[in-house]
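Structure first, commentary second.
The other protein chains are all here in position, but one chain of the complex has been omitted.
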Amino acid sequence: MIDTGFRSIPVFPDDRFHEECAVFGIFGHPEASRMTYLGLYALQHRGQEGTGIATMNGRHLILRKAQALVSEFYTETILDDLKGNSSVGHNRYATAGGDSERDLQPLTAYFSDGPMALVHNGNLTNAVELRKELEREGALFATDVDSEVLVHLIARSKGSGLVERMEIALGAVKGSYSLLALFPDGLIGIRDPLGFRPLSIGRLGNAYVLASETCAFDLIGADFVRDVEPGEMVVINKEGLESHRLFSRRPGAPCVFELVYFSRPDSRVFGIPVYLARKKLGSRLAKDHPVEADLVVPVPDSGVAPALGFAERSGIPLDMGLIRNHYVGRTFIEPKQSIRHFGVKIKLNAVPGLLEGKRIVVVDDSIVRGTTSRKIISMLRGAGAKEVHMRIASAPIVSPCFYGIDTPTRGELIASTHKNEEIRRYVKADSLGYLSVEAMEEEIRQCRIPDGSGHPEGDGFCNACFTGHYPIPFSTEERIQHGLFDTLSPINPAADSFDHLDPED
Amino acid sequence: MIDTGFRSIPVFPDDRFHEECAVFGIFGHPEASRMTYLGLYALQHRGQEGTGIATMNGRHLILRKAQALVSEFYTETILDDLKGNSSVGHNRYATAGGDSERDLQPLTAYFSDGPMALVHNGNLTNAVELRKELEREGALFATDVDSEVLVHLIARSKGSGLVERMEIALGAVKGSYSLLALFPDGLIGIRDPLGFRPLSIGRLGNAYVLASETCAFDLIGADFVRDVEPGEMVVINKEGLESHRLFSRRPGAPCVFELVYFSRPDSRVFGIPVYLARKKLGSRLAKDHPVEADLVVPVPDSGVAPALGFAERSGIPLDMGLIRNHYVGRTFIEPKQSIRHFGVKIKLNAVPGLLEGKRIVVVDDSIVRGTTSRKIISMLRGAGAKEVHMRIASAPIVSPCFYGIDTPTRGELIASTHKNEEIRRYVKADSLGYLSVEAMEEEIRQCRIPDGSGHPEGDGFCNACFTGHYPIPFSTEERIQHGLFDTLSPINPAADSFDHLDPED
Amino acid sequence: MIDTGFRSIPVFPDDRFHEECAVFGIFGHPEASRMTYLGLYALQHRGQEGTGIATMNGRHLILRKAQALVSEFYTETILDDLKGNSSVGHNRYATAGGDSERDLQPLTAYFSDGPMALVHNGNLTNAVELRKELEREGALFATDVDSEVLVHLIARSKGSGLVERMEIALGAVKGSYSLLALFPDGLIGIRDPLGFRPLSIGRLGNAYVLASETCAFDLIGADFVRDVEPGEMVVINKEGLESHRLFSRRPGAPCVFELVYFSRPDSRVFGIPVYLARKKLGSRLAKDHPVEADLVVPVPDSGVAPALGFAERSGIPLDMGLIRNHYVGRTFIEPKQSIRHFGVKIKLNAVPGLLEGKRIVVVDDSIVRGTTSRKIISMLRGAGAKEVHMRIASAPIVSPCFYGIDTPTRGELIASTHKNEEIRRYVKADSLGYLSVEAMEEEIRQCRIPDGSGHPEGDGFCNACFTGHYPIPFSTEERIQHGLFDTLSPINPAADSFDHLDPED
Partner (left out) sequence: MIDTGFRSIPVFPDDRFHEECAVFGIFGHPEASRMTYLGLYALQHRGQEGTGIATMNGRHLILRKAQALVSEFYTETILDDLKGNSSVGHNRYATAGGDSERDLQPLTAYFSDGPMALVHNGNLTNAVELRKELEREGALFATDVDSEVLVHLIARSKGSGLVERMEIALGAVKGSYSLLALFPDGLIGIRDPLGFRPLSIGRLGNAYVLASETCAFDLIGADFVRDVEPGEMVVINKEGLESHRLFSRRPGAPCVFELVYFSRPDSRVFGIPVYLARKKLGSRLAKDHPVEADLVVPVPDSGVAPALGFAERSGIPLDMGLIRNHYVGRTFIEPKQSIRHFGVKIKLNAVPGLLEGKRIVVVDDSIVRGTTSRKIISMLRGAGAKEVHMRIASAPIVSPCFYGIDTPTRGELIASTHKNEEIRRYVKADSLGYLSVEAMEEEIRQCRIPDGSGHPEGDGFCNACFTGHYPIPFSTEERIQHGLFDTLSPINPAADSFDHLDPED
């Protein structure tokens, strides 16, 4: 093996799915930029690569953005510069197109009606076609971000009045969007017709607030009002909040993975308290995949809630056998000399003594490539575990997401090409249990809060990553573009080892 | 109320005790600076205000230090600059004297034998006197750090040979020190005669490693060998590791608070596995202060292990009812408009729905001023808790520490001036239970691992912060200097409110 | 006097006119970004507020820009990132609209033909109208820079082929532009029909180079080929350089101030060697405004060449009686306590002893507000000068520039509201002599190099700042916008003091 010298390795790309964005907006508050800063602070988990805030000061737009964490970037000076009573903000997870500062949001532009700032959580599946068309009409693009087509469509829309204008602008768009647009005299919030990504309405004194998750309201002391409905546009201005239907009501497809992993456990998304849902998933796991064991050990932090559910239902005691280092930054400098389990040890360490001779049930929220699971199990065995049974509080991931989540290609998803038993052998567990999609959704549905406070989502979810059933039909062009025609290598059940997936370990 | 403008508020000073330092050293490893960087990464919890590494490259000393987190400061370029096969590193928590970059460690100096780099965890109680004396003799001081007197004492010591030299140098020093000194041809590690602060020996291939906690060994793949004994000096050089007794054996006084709060749960300090000890404390709490309740809720992260112990013994189910935001940086920009529970909400949020109508046992590791506990309880009640019973997995803190921990003055320690019932009323709990000092030590002692691997500490602990019994007698001058003659205001049991302690809330 | 605290004062706005930009472009060179960096280095005097380079790497555009000096911003890493064989670069002087990084050039955009990068030296006088029109058609603007309308006009132009396209795009534009646009397969350079600003063609091996001034060619070792003619577009691609007439030939109006002050003395602009022209102006000054004196003292650096001409013709010896500090940065921290002549002393100091008892002729290139001249004369008298005669190597400035120069409003131009004698009294000179416009132009014309190497400019110049005769008629709307209808306060010849202009001194 060639010595390539020291390398700085990213801590993220950590074999988990990643949300691409958080959005936050506020209208009519004297400390708009500060409140947006706090909201983004609470939503940092949805994107750590970059952050930005735009405020509207009269008809003057002020923008500050940087490739940094919220806690690193914003200073009092920056927040003071961001004058004005209304504001939108964004946290971003890196996307394919490039990671330059230019591609951070809010996107801003000046058009005939004045300045506009836009933040977007989601992914437009026909962005490439739309952009080509717009360029043919003379549109200039400043970034590589798919969301920029939204800015152009809004600026060019010929509808009379804001509602018609948005109807026309968004009519051609396919995909997922929880979208905020800030104008000199109003803030609008829109969720796509299927409501893939969450977007909630809060109230802070006389001001209205929009945020990806309710935990942002808790930090600033805002009251949760309701969710923006799929297909709804809310317009917030001096008169208050007005609701418009941009698209007729139909069964929504909120992202089930928000509940499995993305959202903070103290949020309520799609009308469902996240922590409770996760505990339920763990509980069901104990029922569907029981095992004789001495100890339940969660993979922190996302495995803790399901592990508590598993422990409660199974009666097996729970211990925090894996400790997470919370001081980990965004990159890590790797030594030349290889260190066992290094990639996972950066974040996790097994508690010595505790696991010695025990039969362990290790509970995690999901498996993406399998590489991390394999390292965790190896670490647990290194710490003396006699048996390691892995339980996953969701179904096998078989397909990539095209609605706003950063996923590897299909070929990299271990469950896309391998059967359960093969995965078990790859991760070197004594047993492996996943939930079925049906079980997942059933448990989650039961957590829905049965009051009338703004969650008109139907019973369904988008579960494309678990099933390959995409709720929006693709055009042939899109299928090619997304590699959905690619035939994956046939599974080789004879192969004893899938070590090519992780040759180092 | 006067508008004081926006303020940037520190997240630390967060009503907890703070360790002042982590030390790490390695001798005879081709990647000494990288290993030290990794060790400091694992020890970040012991000091977040600054970090530094010095390496010895032949007879040339290289030093890099900055007021930053380990993950923020070190780059590949910096680690490449830090050439050499031996290294010492330090993480620092801010101390009284000043927080300038100048006062960060390692301290370095050139003296007649060449360069030396020194890192120190602890506190010298007679540093002021020693410094005055040294200055009278013509010594020049470059910093305000008490540890600098050690550098001078070592450089001036007339002993023949390293052992005698250190005996003489350290003979005059009072206080606590886990100390590493790096010379061109050796690395030494010393623990003070009472062994206040931990210091462990590890082995990585042919190299020896010294670290404040064993979790640093786990990350770099080193094997734990044993602890440095109180009063012992180990000398590591090309010949290997040699042990010397600088001070005769006597019953040690290792800091009990390391086990209660400071050390990482996956470390073993003073021969005791930390996580297990904390669980034991929680379990004992359930026995000594039982309560009828529906739910045990830990204050994360330090309350999790005792809460698990409490839940296990009491049979009351545990839920993660408080969620911690792990993206919190070192400062926080406060809005002008006051937000309820703001100070604690930065880090913690109650899970909505979960606590509604429930009787809660909230478990924390300690109470310092009481302000945070009060905010947490208020937040739990705001989330619907019907009753809140607070259980503390240690004894009431009544006295400041002079052995390396950053503590407020005696007057600020709520338990120093208030009885249990008064504290309960101040924090607004329905009931409040502490462990007794005896119970704490009894439980911890039971966790000690009964093998012979280097933990010659006796049964005793330094429990001065819980008892006011300082294991080293103070001179009258020191008592004055440390304010130990101050009479605290008499307790006023009639006072219905101690709100002066936290007027904002 | 009110204590206003310490202030950071800009060194620029220094009572001189400022060029707004330098442009540089290269096509077909393996080190395109380095050559552009060097070119911008040589052209730093044309703009110190910000700099940027864009390179074309295949069809991929790379951009780096910052508010910094060329010598501060570019590093090897940045230049390595700027891959590709063609490049455009820009230096910028701050303009009114804002000084944010966003407004720096090159401007870049993606349109139907791919990416484009544009750099512009000049000013479009009808930019506001054009922008409104474009916005009405759905165009989005990303900056406040007038040059952005050029990007839109080019992208939207319906002409067939590049030449027709540019003809249409630039047909509607009024004002001055020396313009470079970089596309994946070509670089174009255009000078407006009147050729206000310079733009020269050079050759470096097989590559063509375009630059604002010839001194950029000297640094990179390129050979001067010829100037781009007014109204000409040159297209550089793999086939070489092709010339197109976008606008029919007519008498040009090159900016006479380029020769008086902006351009570097070692450049040749509009076919005229700058150093020689400046010496000629000084010589003419000696003829038209002779004076009995002991010493000619230039105001460095711009006064040196005319002072040499003055000394030569008058026979009065020249001495460098004012020394310039060349380490002055872009801002300066002023003390609270007032210091005599502070504003000018930052840059200039009188040589002690030299001026004692002497009659001095101080030679400068121009007077804008008069404040600096007044301070210089006061400083010379403070150094012992018996008489101070001021000679200005250009005509009185009476009108602002709208063609790419940063000038104060008309009311701030001392010669716009004051007669010669009044100015003399304000600056406190013993005598004051300006050149007439006719004399200036006559002298400059005589320097024109009579060979055929590409300077088809006619005999005329734009002298609007000296005469108020603007070569492009304004629309009424533009006149209002530019304040050209404002009546200036009547001159008060009785006033003994114009100290309101500079109350501090």
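All chains are identified by letter, namely A, B and C, in their written order; residue positions are counted from 1 within each chain.
Here is the rule we go by: a residue touches a chain if its C-beta (ideal position, glycine included) is under 8 Å from a C-beta of that chain, and two chains touch if they have at least 3 such contacts.
None of these values were measured; they are calculated from a predicted model.
Where does the absent chain make contact, in terms of the chains shown?
B, C
Quick one: which of C:308, C:395 or C:423 touches the chain that's been left out?
Residue touching the absent chain, from the options given: C:308.
Any idea which of B:112, B:160 or B:248 touches the chain not displayed?
Of all options in B:112, B:160 or B:248, contact with the hidden chain holds for B:112.
With respect to the chain omitted from the figure, which of C:172, C:219, C:241 or C:437 is a touching residue?
Selected residue, touching the omitted chain: C:219.
Of the residues C:349, C:378, C:436 or C:467, which one touches the chain left out of the display?
In the complete complex, the chain left out is touched by residue C:349.
If the missing chain were put back, which residues of chain C would it touch?
6-8, 30-31, 34-35, 37-38, 41-42, 44-45, 48, 69-72, 74-76, 79-80, 214-215, 218-221, 264-266, 268, 273, 275-276, 279, 301, 304-305, 308, 312, 317-320, 323, 325-333, 335-337, 339-340, 342, 345-346, 349-354, 449
If the missing chain were put back, which residues of chain B would it touch?
Chain B touches the chain not shown through residues 63, 102, 108-112, 132, 135-136, 138-142, 151-152, 155-156.
Throughout what follows, only the chains that are shown with their structure count from here on.
How would one label the connectivity among the chains shown: line, ring, star, complete, or other?
Looks like a simple chain-to-chain line, open at both ends.
Give me the ID of the chain with the smallest distance between its Cα centroid and the all-protein Cα centroid.
Measuring from the global C-alpha mean, the nearest chain centre belongs to A.
Averaged over CA atoms, how far is the centre of chain B from the centre of chain C? Could you give it in whole Å?
62
Between chain A and chain C, what's the gap in Å when you average each chain's C-alpha atoms?
51
Please report how many Å separate the Cα centroid of chain A from that of chain B, as a whole number.
Computed value for the inter-centroid distance: 36 Å.
Among the residues of chain A, which are close enough to touch at least two other chains?
There are none in chain A.
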